[in-house]
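Pasting a structure below so you can have a look.
A single protein chain has been omitted from the complex, and every remaining protein chain is retained in its original position.
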Amino acid sequence: MSSASTITPIDQATPVPGRAPDRYFKHQLIAPAIFLLLLIGLFPLIYSLIVSFQRITMLEEDYSFAGLANYAQLFRDTRLWQSLLHTAIITAIALPIELVAGLLMAQLFLERLPGRQIFVSLLVLPTVISPIVAGATWRLLFDNRYGPINQILGWIAGEPVAALWTVNPNLVYPAIILCEIWQWTPFMFLILLAALSNVDRSLTEAAEIDGAGYWRIFGRIVLPAIWPVMAIAILIRSLDLVRIFDIIWALTAGGPGTMTETISIYTYTQGFNQFETSYTAAMAFLVIALLTVIVTWAIRRMGLAK
Amino acid sequence: MIGSGKILRRRGVVLGLRYVAAILLTIFFVFPVYWLFTISFKTPDEIFAFPPAWYPKSIQFNNYAVLFKDGDAETVWNSLVLSAASTVIAMFFGTMAAYSLVRFKTGGENLAVWIISQRMMPPIAIVFPVFLLYVYFGWVDTYHGLIILYTAFSLPYVIWMMRGYLEDIPLELEESALVDGCTRWQVLWKVVFPMARTGLFATAVFTFIFAWNDFLFAFVLTRTEVVTYTVQVTHYFGGQSNFWAKIAAMSVLGTVPVFITVAMLQRYLVRGISMGAVKG
Partner (left out) sequence: MADLRITGLHKRYGGVHAVRGIDLEIPAGEFTVLVGPSGCGKSTLLRTIAGLEETDAGTIQIAGQTVNHVRPRDRDIAMVFQNYALYPYMNVYENIAFGLRARKTAADEIDKRVKRAADMLGIGQLLDRLPRQLSGGQRQRVAIGRAIVRNARLFLFDEPLSNLDAQLRDEMRGEIKRLHREIGKTMIYVTHDQIEAMTLADRIVLLKDGMIEQVGTPLDLFERPATRFVAGFLGSPQMNFIPGELAGGVAQLAVRLGDGKALPLPEARRGALTAAVGRPLVLGIRPEHISRAVAAAPRAGQVRIPVAVDLIQPTGSRTYISVPLGGIAATAEVEPHDVNRVGESIEIDIDMNKAILIDPETDKVI
């Protein structure tokens, strides 16, 4: 931490001559932000909690107290568990691929390479476009007849390939995962490249002189050094993967059927297609509660707030 | 004990291999964007040619013209208004809050943790309760409704990033200003904000991009009055024949501004997207 934060806060230390210290200055500063955060973060949550105890559905607006009926139903809802499974599958496959690919790419660009700047600026493009646009783009790419992917596959196979990427149950997951890693591997790549560049050169030199081979140096010197940054990147990415919505919406909208329905899509469907208001409220509340616990634990564990 | 005298690989060969790998990777990551752009320039015959044409015979802007004629291009303007307004407000309140956290440790660790955890909340879980609330207030499909939401959602990011930038400002500058006779607010305006201006700028850009690229919030909280370009793109999805030209053109319209901005801000890119984890 910078030395600034260990100095006694000004208003408690030395009163400015001629002026009454602004006791409430620090509160005034942060009040608007807190207000907005509460407005969007807390109040809707409470409101939704209330709703989740009621019985508002598509058919009727019944405000009577339903106790934990909605929550109980959550546990019985197989479609919910399936959506969690779908989410887990996507996360478990995409995250390691992004991590390893990002690491390999970072290693590739680590040493001096003339024109590196140009490569890096180009490689960044997928990450800065809107995920919905990314999904739309790949939808075009995956098109059966007019998309270049089937065209290329056709060249390799020697005959026209008719692969329905967004409909074929065997192909939808690869399609989604491919689009996802296309968009987000550069994110990992950038962060890991910066982290690797910051590793103290003399450590790897000393290890080399000591006789360590490439893998030993990487595993025992480099990896521990970049771990803090890598951990944050993994945290950000895994949370984003759990929340994945746009890409799937653009490619399959959860289909075929509910095959690629993740928790976000299921929640959306329940709330805005089925208008199962109370049920969705319960679902949303549960998800938030769960994630709050996990995230708070992770943040404290990594000492991020300091 | 002495090695067998392994010869260091000739630099040229390794470098060559690296270039090949770099080019292949670049092709993989850039091609889809290229494809999107070319579709936006193609005529319908070219788009629906089989086998697909790899580049348009000529660059024609017809698809874009259609968007402007139909008024669809207005959605880009909507996105701009929403993103800009929410960014300005979030930067303003967020930086003030960050300053409070950094200089005065307001609320201690707990407050800081709570604020950051807000960033990590899943949008869908947040947006549903917010939607209910908005229905109650009649804020659905309004500009201010979405602006408030974007602002609130951006605040944790702004606070988090500005914390890092503000910590780098030497305390002595502020103390010197206080001694010179400034009030707290003046110190904030005359000393802190100017010193942090590069950080302010970089954070503002990334906040803007997050709002600009958003789909879910806009999708849920708007109907017909306030449509962003991201939502508009999905309007072109059909059952069998998507309006490819429109999808592509609309997407490009929404994407080019981001490309330009990011190209100008290369330096801050890493710090911006890693939430300050790395001072790239």
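Order of writing sets the chain letters: A and B. Residues in each chain are counted from 1.
The definition used in the following text is that a contact is a pair of C-beta atoms (placed from the backbone, for glycine too) under 8 Å apart; a residue touches a chain by one contact, two chains touch by 3 or more.
This one's a predicted model, so the numbers in the text were calculated from it and none came from an experiment.
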Fill in: Full-complex contact with the absent chain, from A:P114, A:G158, A:G211 or A:G257
A:G211
Worksheet item: Just one of A:P96, A:P169 or A:P224 touches the chain that is missing; which is it?
Response: A:P224
Item to complete: State which residues belonging to chain A touch the missing partner chain.
Response: 200, 202-203, 205-213, 216, 220-221, 224-225
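We adopt the following convention: only the chains that are shown with their structure count from here on.
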Response to the item:
chain B partner, complex, touching residues on chain A are 1-5, 7, 9-11, 16, 18-19, 22, 25-27, 29-30, 32-34, 36-37, 39-41, 43-45, 47-48, 51, 105, 108-109, 111, 113, 117, 119-134, 136-141, 145-148, 151, 154, 182, 185-187, 190-191, 193-195, 198, 228-229, 232-233, 236, 239, 242-243, 245-246, 249-250, 263-264, 267-268, 271-272, 277, 280-281, 284-285, 287-288, 291-292, 295-296, 299-300, 304-306
Worksheet, complete the sentence: Given the complex, residues on chain B that touch chain A span 15, 18-19, 21-22, 25-26, 28-33, 35-36, 39, 47-52, 54, 93-94, 96-97, 99-107, 109, 112-113, 115-118, 120-126, 128-133, 136, 148-149, 151-153, 155-156, 159, 167-171, 174-175, 178-179, 181, 183-184, 209, 212-216, 220, 230, 233-234, 237, 242, 244, 247-248, 251, 254-255, 258-259, 262-263, 266, 269-270, 273-275, 277-280
